[in-house]
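A single protein chain has been removed from this complex, and every other one stays in its place.
Presenting chain A:
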């Protein structure tokens, strides 16, 4: 593609990078950086570096309700309105590393930290809650899910996912400038038979990343 100034550039494509071209243009420095990142992300056996540390025995993780808050806003909502040290106990933490953030195994976190913690309702230990304010990279999302859902014994499990998106990303006939925000939208599986507290998300809007996964 020729630009205004006459030089030819490779046009970025919505369809995603052509892997062949990517490999050809890598300099030795790029290759070194990529190797270092991969070393940190992957364990020696080649699996993604995500660890879930539970403070209780995994066999006791029977779950009937699982509430997941993804992103800083949703995590802050739970901290402000739901969580307290009287009714909820911390039972687990996710340790992960990616180029955007890292979490540690500490459960003593500040609101500004990146963390992923699990809580259990003391009055009903089958109610679990996850606060995930860290960014889970797209190639870690599947592993995150398998590790967490793999640890649970599901008993008529109902999952509720809380997350936020920028209003500017919302597709609507009118301009988002005149929209009254914030507003709630929902997606539900056909197995969810209860009443939803807000309108369903209309086409052509979609949800991405960890909430979608």
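FYI, contacts are C-beta pairs under 8 Å (C-beta built on N, C-alpha and C of every residue); 3 or more make two chains touch, one makes a residue touch a chain; residues count from 1.
As a convention for this text, contacts and distances are computed from a predicted model.
Visitor: What is the protein name, per UniProt, of the chain that does not appear here: "Trafficking protein particle complex subunit 2-like protein", "Afadin- and alpha-actinin-binding protein isoform X3", "Proteasome assembly chaperone 2" or "Phosphatidylinositol-glycan biosynthesis class F protein"?
Guide: "Proteasome assembly chaperone 2"
Visitor: Consider the whole complex, including the chain that is not shown, and state which of A:105, A:175 or A:195 touches that chain.
Guide: A:175
Visitor: For the full complex, which residue in A:87, A:165 or A:213 touches the chain that was left out?
Guide: Of all options in A:87, A:165 or A:213, contact with the hidden chain holds for A:213.
Visitor: For the chain that got dropped from the picture, name the residues of chain A it touches.
Guide: Touch set of chain A with respect to the missing chain: 1, 11-16, 18-21, 138-139, 141-143, 170-178, 187-190, 200-210, 212-213.
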